[in-house]
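For this view, one protein chain was removed and the others were kept in their places.
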Amino acid sequence: MADETLARRVPWIALALSFFSAGVGHIYCGRMSKGLVLYFAWILVPLGMIAAAVLPRSSWTLTMFILLPALTVVGIYVYAAFDAWQIASRDRSGIALRDYNRVSVYVLLIAIHMVYPMGLMAGVRGLVYEAFVIPTASMSPTIQRGDRILVRKLLARPYRPRRGELVVFRNPEPKGAEVFVKRVVAVAGDRVELRDDQVWINGEQLERSPVPTELRQHLGRQPAGNVWQEINDGGRYLVAYETDDERPAHAEAVATTVPEHHVYMLGDNRNLSKDSRHFGPIHLRDIIGNVDYNYWPAGTWSRFGMLQPPLP
Amino acid sequence: MEVEDRELIDRVLAGQTEEFRVLVNRYQQPVFRFVHGLLNHHEDACDVVQDVFLAAFTKLSTYSQARGTFSTWLYTIARNRSLNELKKKGPTPYDALAMFPDSATIDEFSRREFAQELDRALAELPMEQRAAFMLVEIEQLSYAEAANIESTSLGTIKSRIHRAKRRLRTLLAPLVKEVR
Partner (left out) sequence: MTDELYREWLEARRRISPPETLADQIMQAAERQGAELPVDWRRRLVCRMENSPAARWAFCGSALAVGCLPFLFLAHFAKLVSF
């Protein structure tokens, strides 16, 4: 004769426990292994993020490894609540109680669950990917005001940025925004010259071509003025030169050499951007990460997806 | 919808004593006929059944369903109490059951006689065989449940029932001839 006790499982208690944290309702109903799987479902989020940071960047990677796990966790939460209710309703005569069928165990699991997903997310935000909302139009047309971007902090060591890369870095000046998102146009040792809305790297003018109006409209809200497709180090990206009368002060010519461990940053909206023309080249240690994805574009979904690497 | 035993037990344990009546109404008949079968005495059976339910009531919090269902637990208590009662009183004289109406056709008479002989044969069975026979043949429990209640193996229960049936047949043999 088995030395175990049978106890009635109350459906609404199973539901409430599952609401507190997915899986605890199942553990209450004696389904330990299933409960634990549901309980630790949150691990999918950081695992997916790490996989996405390691895998080649693509819209598919973004969808499958970042967006899908987040939605899955939500789905699992709903499913767990429904299933716990079902199990408790089905086993009306009761279940064999186990050592873990104690109020203290449920309370402990719930308490841990209040902390661990947030810990995981904080860890991911600090080390793997961090999301930002763009408050300005300084990177238009590539990134526009209101876009939500994902910045990869997991960078190759030693980090050697390439020309054309989008990066987020700390503001070297004490006032203003804490971080900026800009494009690396020149790396250590490069000679940068800016004049007449043109960029010269090491004495060579960057190749550029006008962008058809249809394509610009496709990208949503657009800056007034000339939009070019610039080619830098083999990568193509769009830049804009606003042509209104209020030209910022930095329209004057620049000629400088980028020092060791530094990069030269420009905003894609060249005439409306505060960048290395203001505060000089940026030290590599101030770089927070690489801008990989625009996961929630403002206005139009046509800009959804990959931001890096630039099109060849 | 019928409320499950476990839920009723929880309610009783939570202080809703009146809910115990539902359990009593649900199980008094099977428990009574089982005890009656063992004791062959109407008043004694009433007393023992009351004892059984009272014991179940006071020990409800210790009830673990280790023996399966609530009814199995009740049968176990009933079996033990009946055994105690038999030990206390010694063998009771056979108390004929008045369960057939007095319709005095010859056919009815032989049926009644046959049933009475079976009752007598059952009462004369050894206690263990009688209990096993009652549980499986009258109460229609499974061998496993009966084994559980009797705290014995499945094989023992099977052999007890086999022997009980054979003995009933032997005891009835003269009568069967007569009826034919």
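Here the chain labels run A and B in written order, and each chain numbers its own residues starting at 1.
In this text, contacts are C-beta pairs under 8 Å (C-beta built on N, C-alpha and C of every residue); 3 or more make two chains touch, one makes a residue touch a chain.
What you see is a predicted model, and the numbers here were worked out from it, not measured in a lab.
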item	value
Sole residue of A:Leu36, A:Ala70 or A:Leu155 that reaches the chain not shown, by the stated touch rule	A:Ala70
Residue of A:Ile50, A:Val105, A:Met121 or A:Val254 touching the missing chain in the full complex	A:Met121
Hidden partner interface residues of chain A, rising order	10, 12-13, 15-22, 42, 45, 70, 73-74, 77, 103, 110, 113-114, 117-118, 121, 124-125, 131-133, 148, 295-296
Chain B residues touching the omitted chain (full complex)	10-11, 13-18, 20-21, 24-25, 28-29, 32-33, 36-37, 45-46, 49-50, 53-54, 57-58, 60-61, 97, 99-100, 111, 114-115, 118-119, 137-138, 172, 176, 179-180
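Throughout what follows, only the chains that are shown with their structure count from here on.
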item	value
Averaged-CA centre spacing for the pair chain B and chain A, given as whole angstrom	72
Complex contacts: residues of chain B adjacent to chain A	4-7, 9-10, 64-67, 69, 148
Residues on chain A engaged by chain B in the complex (per definition of touch)	1-8, 92-94
